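Let me give you the structure first, and then I'll get to my questions.
Excluded from the complex is one protein chain; the other protein chains are retained at their positions.
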Amino acid sequence: MNASFVKRTLAAVAAVGALASGMGAAHAEDAKVGFVYVGPIGDHGWSYRHDIGRQAIEKEFGDAVSTSYVESVPEGADAERVIRQMAQTGHNLIFTTSFGFMNPTEKVAKQFPNVKFEHATGYKRADNISTYAARFYEGRYVAGVIAGKMTKSNIIGYVGSFPIPEVVRGINSFMRGAWSVNPDVKVKIVWANTWYDPGKEGDAAKALIDQGADIMVQHTDSPAPLQVAENRGVLGIGQASDMIKFAPKAQLTAIVDHWDEYYVARTKAVMDGTWESTDTWGGIASGMVDMAPYTNMPDDVKALAEETEAKIASGEIHPFGGPIYDQAGELRVKEGEDAPDEMLLGMDWYVKGIDAELPK
Amino acid sequence: MIRLEPRRQHSQAMVYLSPVLAIIMTLVVGGIIFAFMGKNPFDALYTFFILPINNSYGISELLVKATPLVIIAIGLAMGFRANVWNIGAEGQLTMGAIFGGGLALYFYDSTSVFLLPAMMVLGAIGGAFWGAIPALLRTRFNANEILTSLMLTYVATLFLSFLVHGPWRNPEGFNFPESRPFPDAGLLPMIFDGTRVHLGTAIAVFVVLAGWLLLSKSVIGFQLRVVGKAPQAARHVGFRQKRMVWFTLLLSGGLSGLAGLFEVAGPIGQLQSSISPGYGFTAIIVAFLGRLHPVGILFGGLIMALTYLGGELAQMTLQLPNAVTGLFQGILLFFLLACDVLTKYRVRFGSIAAKGRTA
Partner (left out) sequence: MDWIVPFILTVITASTPLLLAASGELVTEKSGVLNLGVEGMMLVGAIAGFAVTATTGSAVLGIVGAMCAGVLMSLIFAFLTLTLMANQVATGLALTIFGVGFSALVGSGFVGFAIQPLPSLSIPGLSSIPVLGPILFGQDFLVYLSFAIVVGIGYFLTKTRAGLILKAVGDSHHSANAIGYSVIKIRYLATMFGGAMSGLAGAYLSLSYTPMWAENMTAGRGWIALALVVFATWRPGRLLAGAYMFGLISVMQLHAQGAGIHVPSQFMSMLPYLATVIVLVIISSDRAKIRLNAPACIGQAFRATQ
C-alpha cells in the first residue's frame, strides 16, 4: 500500500512538474477524487446514487483518475477526521455528500487551500468549496401533475422523513403541480422520522392508503412505500432511483438523483485546472433531476407529464411561480414573480391549501 | 474436545498475554480474509493497525475518538459489577448534550468563563437525570432497567431531533436541522494546538484515575466488588441493593451525559440531530474488553477507537467496503473476549481420558 501510495504521489508530483515546466501542457493532471457518504452505499437510496456518480467518473477517465470513498460516516465528530484524512492522502477533489458535513468541510477546507471541496445541499462556500444540490422539487411538480390527473379519491399519501426545507419544498411543489390540474386534491402527510427503515416506511404507506390515499409519494429512501402501493393496488412515485422493478404495476414515474454528469464535469475541471468555486443548483434542464419513464398511465397524462417536464426545463413553468400564499394567507411570492432561491433554500412553511402543521 | 481447567489463581502473565494472543490471532484470520478479498494482507493489516497512528495527528484523533468511549465505559463498568444493566448510556449521553448544550444556546452570546463549567455540570446532571428514571423505576416499581434504559434512549434521541428541527433551530441557518454554533466561551479548549484533543480528553484520564481510586480504595468500591463476586454474601452483610442501583445509574448516567456534552462542546460545536455514532452501546463492549477495570477500559477504548480509524483508512486507501470493517471488528472482539478465558483457565485439548494420561 505504501509503495503504491508513494508511486501515485510521485506520479502526481511528476505530472504537476511537467505541467509547470510547460513541457506537457496537453497532459492533464492526475486527479484523485474522494467521496464521503452519510449512509451505506447498499442503502439503494441517497448514498447509492452518489456512488453511481463516482463510478461514472471511473468509467469516464479510466486510469487517469482514481476514486475512493468512505461510507456510513456519521454526521458528528467523525466527519471532520475522514475529510481531513482524504485531503492528507493526496485527494485533490473531495465530495462531501450530506448536509451534516457542511461545517467539517468548511473547517478542513481552510487548512487545505489547494484541495477542492464540493459540498452537497449546503450553503457555505469558499474559494475552494463549491456547493451543489438538485432541484428535486421540479421533479416533484411533474409528479404532482401526474398524481392530480390519476387520483380518484383525491387523496395523496405522502411519507416524509424529517421536516427539513428540502422535504417541505418537495411537498409544496408536488401539491402545486397537482392543483394545477385538479384543485380538489388533498394531501395526508406522515413523518417517519427516519430516512431509512423499510418496515416503518411501508407501515406509514399502509396507514395512508387505509385512510383513502390512492397515490403514494415518498421522501424517504427505500422502495417499501412503493411496494406497498403495488401490493394494495394503488399508484406511486419512486424516489432516488427508478424503482419500477419493485412496483411494475404501481410506479408512475420516479424522481431520480442523477449526479453522473456533474461529477464527471467537476473532475474534468480539476484535471484541466479550470475548477472554480461555484454554486450549482441543477434541475431537470441540467439533467441532475431525471424522470424515470412514465408508466401505468394513459397516453394523455403521459403527454401532459412530458409537456410539463419540457416546460420546466425551458423555464416556461416555475413550480414556485407567484402568486403564492402560505397557510396563514400571507402573500409570499407576488404574481408574475418566481420564488427566489434563497426563499426556496430555507422553506419552512406550507403553501395555502395544505392541511397540516409544521413543527416550529 | 476443548476443556478448561481452572487455575488456582488468576494468571498474571495471561492478564497481559491474552490480549496479545488475541491480536495475533486476529492478524492471522484477518489476513486470510483480506487475502480472500484480493488485498495484500500485510497492506491491509498495516492500514488497520499502524497507519492510523503513525503520526501525531493520527494519535490525537485516536484520543478524541476514545474519549467518550472511556468516560462512558468507566461508569457502566461500576454498574455491571453490581449487576445493574444500564444499556441506555446512549440516551443519557444525548440528554447530557441537550442539557449542557441548551445552556450554551440560551447564553449564545455569552463570553463568561463560567459558561463552560456550568455546561459541564448541567451535562452531567442531564445524563444523571436520564439514568435516574430507570433507577427509580427499578427500586420503586421493580421494573427491569435493561428495558427502561434502552427505551429511554429512543425517547432521548427523538427529543433531540424535535429540538433541532423545531425550537432550537439556528435562526440564521436556513431552517436546516441544527442549532446555533456554541459561543467560544461554550467550547472546550484544545490541549494541543492543531489537533482536536480537547479538555474532555484530559478529564477522561482523570475519570480513569478516579474510577480506579473509587474501586480500589473506597468503601463503595469494596461493596461493588463484593456484590459482583458474591451477591448472596453481599446481601447477608447487609449491603443495600437499592443504594447500589441508585449510585451506579446516577454515576454512569452522569458520566455518559458528560461525554455527550464533550462531544457537542468539543469536536461538533453545536447541537444537531446526530451527535453520537452509538458511543453508548460501543462503550458496553469497551467496559468488558477492559474487564470492568478502569485501566483495562482505557486500553479497551483505545483499541476500539483504533479499529474505527483503521476502518476509515482501509476504505480510503484500499477500497475495502465499510462492511469489512464491521466484520474485522467483530472478529477482533471475538478473539479478545475468548482469550480472556486464559486468565482464569488453562485450555486442554482432548477427552477426559486423555487428561488421565497426561496427569
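A few remarks follow.
Note that the chains take the letters A and B in the order they are written out, and that residue 1 is the start of every chain.
Basically, contacts are C-beta pairs under 8 Å (C-beta built on N, C-alpha and C of every residue); 3 or more make two chains touch, one makes a residue touch a chain.
No experiment lies behind these values; they were computed from the predicted model shown.
Although it is not drawn here, the omitted chain touches the following shown chains in the complete assembly: A, B.
Across A:175, A:189 or A:256, the single residue that touches the chain missing here is A:189.
When the full complex is taken into account, the listed residue touching the unshown chain is B:143, out of B:143, B:205 or B:226.
Among A:197, A:261, A:307 or A:326, only A:197 touches the chain that is left out of the view. Listed by residue number, the positions of chain B touching the unshown chain are 2, 4, 6, 80, 85, 137, 141-144, 146-148, 150-152, 154-155, 158-159, 161-162, 165-166, 281, 284-285, 287-289, 321-331, 333-334, 337-338, 340-341, 344-345, 352. Residue-level contact of chain A with the missing chain is found at 40-44, 48, 157, 163, 188-194, 196-204, 206-211, 213, 222-224, 227, 231-232, 241, 245-246, 355-357, 359.
Here is the rule we go by: only the chains that are shown with their structure count from here on.
Here the CA centre of chain A is 35 Å from the CA centre of chain B.
Here chain B touches chain A in the complex through residues 40, 43-44, 46-47, 51, 57, 61, 64-65, 158, 161-162, 165-167, 174-178, 181, 196, 263, 266-270, 272-277, 308-309, 312-313, 315-319, 321-323, going by the rule given at the top.
By the touch criterion given at the top, residues 1-2, 5, 34, 40-42, 68-78, 80-82, 85-86, 88-89, 99-100, 103, 123, 162-165, 193, 345-348, 359-360 of chain A touch chain B in their complex.
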